[in-house]
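Let me begin by handing over the structure; questions about it come next.
Heads up, one of the protein chains got dropped from this complex, but the rest are sitting where they should.
Just so it is clear, A and B label the chains in written order, and each chain counts residues from 1 on its own.
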Amino acid sequence: MTGAWRSPALRAAAVLTLVLSATAFAGAARARPQDPQAALVGVWAPDNRSETLLAAAPLTPEGAKLHAQRLAESKRPDPQFDRTRWCAGAGLPRIMLMPYPFEIRAERGYIAFLFGWYRWYRLVDLSGQEPEYALPTSMGYSTGRWAGRTLEISTVGLDDQTVLDASGLPHSDGMKLTEQVRVLQSGHLEVRFTVDDPAFYTRPWTSVATYHRAPGVTIRDDVCPDRIARGEPAVAGKKP
Amino acid sequence: MLRRPFATTALATAVLLTFAGAAFAHHSTSEFDYTKTVAVEGVIKEVQWTNPHSYLQILSRGADGAITQWGVEIGAPALNVKLGWRKDSVKIGDKVAMTLSPARDGRNFGTLRVLTLEDGRKLNGIAASFGQNAGQ
Partner (left out) sequence: MVRFGKGAAAVAALWLALQSAAPALAQPPTAPPAPAAHGRAPSEPRYLGGMWDSERFFFQIENAPLLPAAKAKVDGYREAMRSGRILSTAWTSCRPGGVSAMVMVMNSIMVLQSPTEVTLMVEEPRLVRRIRIDGKHPKTLTPSYLGDSIGHWEGDTLVIDTIGYNGDFELDAYALPTSRKLHTIERLTKSADGKRVDLQVTIDDPENYSRPFTVARGWKVSDQRHQFEYDCMENPREEEFAKAFYIKDLYRPTCIRYEGDGETLSRIVCRKPEK
């Protein structure tokens, strides 16, 4: 042992350096645990509350016409394209964009999303088997696989009665939605949504959404019809 | 399964509900008269695959040549899938023949018993298994 270690100041400085590094390291670990699946788990809230896909959508002429109609309709009191107004399901990807928190759980071959809006949830099957489905549904059929630190979710069987986002972007029931989900170094959750739907879009296109952790938040039971009964909007921030 | 006599409409409906599942959990379906069967032939105008009930709209040409429209409840998606229906089982423009139990109030509205497609294939509605004496 060298004489330098007999110096209390030096010893304290050494310990302090260790502690500070540990704190920084611990902070980063809390923001992004080493196990990518464990990193996803928890309650998240959207950074952007506009409930829209932010990228410019490469609409076909038919898609552009439909979208324009809906944008015009959304300025009127009763936009009929937007079924969330009467508490019907938002579908995917829209439910991932709504201004409500959601919780991710990971257990036994599934990733589960529990949404803060009207009891909706989704299950992503990690078994590797292709989904078979008899009828399209608003949330479709999601399968997932890990690619490094990114969870890739593929969803098919999405019925065409929903819209991609609050602006009314259309989709057909032939749409394939891919989501690349990962936790960034910053601790934010990033989801890259890729829409592949030749019925309305000239090519597959990607839009990114990010979310922050909401650790003090518990996903509570939300009963949308009770809000409507009170004269409140079905979706927070909208007109009732 | 059949534990009770068909003593009253409510009890009969109760027995029917044991078979029916989804749509009947939703409501008691006393709006339909299961003792009657109406035959309707026509062309599918529209298909609504929705909850809690799915519907078909049929354009039917009567003996006098006039066209009437019928609304037919065909079940609920989760139940229909179990009965063998798929998304494209019926499409706009398909020619179909149906037997249905009509609404009690006499409107052109009913619940499907059996739908027969042009190629002879049959698809059941909820009321397919109900006997003629049900509900009395």
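In this section, a contact is a pair of C-beta atoms (placed from the backbone, for glycine too) under 8 Å apart; a residue touches a chain by one contact, two chains touch by 3 or more.
Remember, it's a predicted structure, so these values are computed and weren't measured experimentally.
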| item | value |
| --- | --- |
| Residue in contact with the excluded chain [from B:Val38, B:Ala78 or B:Ala97] | B:Ala78 |
| Contact with the hidden chain (one of B:Thr37, B:Asn51, B:Thr99 or B:Thr116) | B:Asn51 |
| Contact with the hidden chain (one of A:Asn48, A:Gln80, A:Ser186 or A:Thr206) | A:Gln80 |
| Missing-partner contacts on chain B, residue numbers | 8-10, 13-14, 17-18, 21-22, 24-31, 46, 48, 50-53, 55, 57, 69-71, 76-78, 81, 104, 107-109 |
| Chain A residues that touch the omitted chain in the full complex | 1, 5, 8, 11-12, 15-16, 18-19, 22-23, 25-26, 29-30, 33-37, 77-78, 80, 83, 85-89, 105, 107-110, 112, 114, 119-121, 123, 125-129, 131, 133, 135, 137-139, 141-142, 145-149, 161, 219, 221, 223-226, 228-229, 231, 234, 240 |
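What we mean here is this: only the chains that are shown with their structure count from here on.
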| item | value |
| --- | --- |
| Distance between the centres, which are taken as Cα means, of chain B and chain A, whole angstrom | 40 |
| Parts of chain A lying in touch with chain B, wherever the complex brings them together | 134-137, 159, 161, 173 |
| Touch list for chain B against partner chain A, complex | 49-50, 77, 80-81, 85-87 |
